[in-house]
Structure formats: structure tokens, C-alpha cells
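Then we have subunit A:
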Amino acid sequence: MKTDYLIIGAGPAGINAVEGIRYFDKRGKITVVTSESIGGYSKPMISYYLAGKAGKEDMFMRPREFYGKHKVQLLLNREVVSLSAPGKKAVLADASAVHFKKLLIASGGRPVVPPVEGVEKIRGGFFTFTTAADAEGLIRYAEKNKVKNAVVLGGGLIGLKCTEGLLGRGIKVSVVELADRVLSNTFDSRASSILERNLKNAGCQVYKKDTVKKAKTDSSGALEKICLKSGKIIPAKLLIAAVGVAPAIGFLKNSGVKTGRGVIVDEYLKTNADGIYAAGDAAECGDFLSGGNSVLAIWPAAARTGRIAGINMTSRRKIKYEGGFIMNSVEIAGVPTISFGLSAAAPPGSEVLEKYVPEKNEYRKIVLSENRIVGAIFVGNIERAGIFSGIIRDRLDVSGFKDKLLNDDFGLLILPEDYRKRKIKTPEISVFN
Partner candidate 1 sequence: MKDKKRKKGRRIIIREDYCIGCRICEVYCITQHSQSKDIIKAYKFEEGLPESGIFFEQQGTVSFAIQCRHCEDAPCLYGCPTGALYRDKKTGRVLFDGRKCVGCWMCIMMCPYGVIKADIKNSKVASKCDLCIDGEFPACVEHCPNEAIILVDDRGVKIEKE
Partner candidate 2 sequence: MAKGKNYSQFLVGRDDGRCVKCQACVRVCSNEVHSYDGKTDSIRSDSSKCVGCHFCEEICPTEAISIERNKSQLRKNANWTQDAVYNIVRQAKSGGMLLTGMGSDKNFKNYFDRIVLNASQVTNPSMDPLREPMELKTFIGSKPERVAVDRPGKLMKQLEIATPIMFSAMSFGSISLNACKSLAKAAADFGTFWNTGEGGLHRDLERYSSNAIVQVASGRFGVNSEYLEKAAAVEIKIGQGAKPGIGGHLPGEKVSAEISRTRMIPEGTDAISPAPHHDIYSIEDLKQLVFALKEATLYKKPVGVKISAVNNVAPIASGIVRAGADFVVIDGIRGGTGAAPLVTRDNVGIPIELAVAVVDERLRQEGIRHKASVIAAGGFRSSADVIKAVALGADAVYIGTAALVSLGCHLCQKCYTGKCNWGIATQDEALTKRLNPETGARQAYNLLRAWSMEIKELLGGMGINAIESLRGNRDNLRGIDLDENELKILGIKHAGQ
């Protein structure tokens, strides 16, 4: 099979790449392949699907006509198993080959499965939680087996969102986390404590500094109970492993494309191979705060890198990716939270500003380095938090109004007048929405 543009992955990076390509190239043939049975849906939506708050149709990030409108050939259930960069050829699981002129690797991430004793014996009840199929499987299993208790291994973002989904189905959840707090990548202990308290009120137990040692099944192989390292035994019919995600780039072995933790790209999102680009969770792109490259597995970065890579692939423009920094928005047990940048632990030499009002479930923290904001956490009150993303991105010197950063009425009027007026006057740079 031949195509002009081959896109591996139908997630946000892939979908935005389609839009990027079509902005300049209305005729070139675009083929999107995905190993899943549905394409173009939003992975953040699977927890809402699990909770029953969204239907299957609601998970899609673009309307149904998207592929037809943009003249895209979407091939489902097609996993890419190997690639030849010099040959410009991708080989699928059914041994068929796709010849391309340009390629975008947007294959996303694969869940990391931790070593748990007895896991290999489980015939039903063990899941990871990164795809719609996972959510569907969970729902079916939970309904069929009238599951009342579940254990979620990993108190990170995916683990907690899965927990929310399960709680939404009336299932009691025990979260097991290795660190001393949940969301340890992005939250400090104060922020986490607010969430942990609210999770408890919602019927969820949180076990910290602990992990799952052994999974016990019944005679049919169905999961029955979980043994933690601390010795605690939890009866549970569901075990969900959510300890992390790694770039899904196994198929790039011996392909000629250089990889590190993810696919290594330059500031134009191009790999070392001619005509081959990478974006999203699979790629190692520019890190705005550190200056180097890193895998930044968050939705907005995937969307943006996908869009820019798509445009650059047409060769009609050459746009630099300005680099991303970690940012997350997640509501747990009814408490909305937003975090940016270096928010969990303050780097050495940095200044930290905090406002902690636990009785209101509110916490605000700003991390400053050389008078510039490099990290922030908002728990409870997320109003206007986005202004901080702009301040971080513009590397604004905040020394003139540091004392007002935590104000309840923090807004644009606290920023310096000329900065604010410029920001409001200038239209954003057009990148083809």
C-alpha cells in the first residue's frame, strides 16, 4: 500500500497532525493507522466513560465527519510492528507493508506493568487503564462479576482518574501508592493531603509507602484478594495497574530512527530520518523549563506537537516547537486541581509562596526561580489559573508584584501595565487552527 502521509496513532497528536497537514496540503493522501479498534477518541474521557458520565459517542474529540471531511483513510486494528526509515516502509502485524513519503510517529504510550507475584495466573480481573478497550473491559467485568471492591496500584493521574471512574460505579476502591503521597509527580504533601482526605470521604482508602506484593486468585483464575507489601490483605475482584506509561516505540527497533526514552526529535519535530517526524507521548520533544528534551505525556503537548509536526511535514512552512512544560488539570473527589511546571518539589535555590486553607479544601502554591514562576499548584480554587501558564511561558519577572501572586482577586490587573496591554493588543501568532 502506498500513501503520501502515514500517521501512526489516532490520538490527539495524530488527529491534530491531520488538521495541520490539510491546512496546506488539501490533496495529499493521508493514512492513519491505529492498533485500537476505534480511532480519534480522547483518552482522558475513558474515566468519564467508566464512571457512566459519558457515553461511547461522547469520547470522540472531533465530530464523526472528521475523516471524511479531511479525506483521511483510517485503518483500525492495524498495529505497526516494524519500520524501515531508509526504505520508507512500515510493516503491519498482518505482514502487509505501507510505503510512505512522510511519516508521523504518534503512537503514544503503553502502560508499564509492574512485577506482581501471581499476576500471570489471573484469568480475569487484572487491567491497565489507558484505552477505551480497557474501560469497556472493566465495565463488562465489573457488571458480570458484581464487583464491589477494587484495588488500584498507583496513585498518579491515571490511577486516580480510574479510581474516580470506579467510585462512580459504586465500587469501593483502595489506592496503593509507593510514594508518601498521591500524585507525587506534580503535588506536594499539602496538596495531596487535601485530595486524600476527600477521597476517603468518597469511600476510597489510600495506602501510602506501600505496593502490591501478591495477587491471589480463586480456582477459576478470577482475582480474589490482593496482598500488600505492608502485610495488609484486601479482598478485591479488580486490580488495575496504573504505575506509569512509557513511549510505545518498540516497533522502532532497528528502524534507523534514533530513540532515547522516546523518539528523539529536533525543534521542528523531525527525527534523524528523512521525512520522518514524531509527536505526542511517543516523542522526546523540547522541554521549556529545562531547555533539554524530555517525554512530556500530556494532552495539550500532544495536540500541539501533532499540529506543528503535521504542518512541517507538508514542507510549506517550518515552524519551531516552542517547547512544553508539564501541566495538568484533574478533579478528584469533587476537588478541582491544576498544576504547572516544577510543582511537586521546589528545586534548590527557589522561592516558594503558599496559601493553605484545608478547611475550604483550598491550597495555592507558587514556585519561583530567579523571580520567575517555574511551578504552581491550585487546589480547590482554580479560577483564572491559566494566567499563570502565560506568565511561565513569557518568563515574566514577577519581583514587582510577588506579594500579590496569592491574592484571591489575582488577575491581569496585577501584572505590569505594559506587559498586560501588549498581551491584550497583539493577536496570537497564527498557527492554523
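Please note the rule applied: contacts are C-beta pairs under 8 Å (C-beta built on N, C-alpha and C of every residue); 3 or more make two chains touch, one makes a residue touch a chain; residues count from 1.
The candidates were selected such that all candidates are chains of the complex that A comes from, given by their letters.
Since the model is a prediction, treat every value here as computed from it, not as a measurement.
When you check 1 or 2 against subunit A in this complex, the one that touches it is 1. On subunit A, the positions that touch candidate 1 within their shared complex are 12, 16, 42-45, 48, 53-54, 58-63, 299-300, 303-304, 307, 327-331, 336, 338, 340, 382-387, 389-391, 393, 409, 411-414, 421, 423-425, 427-433.
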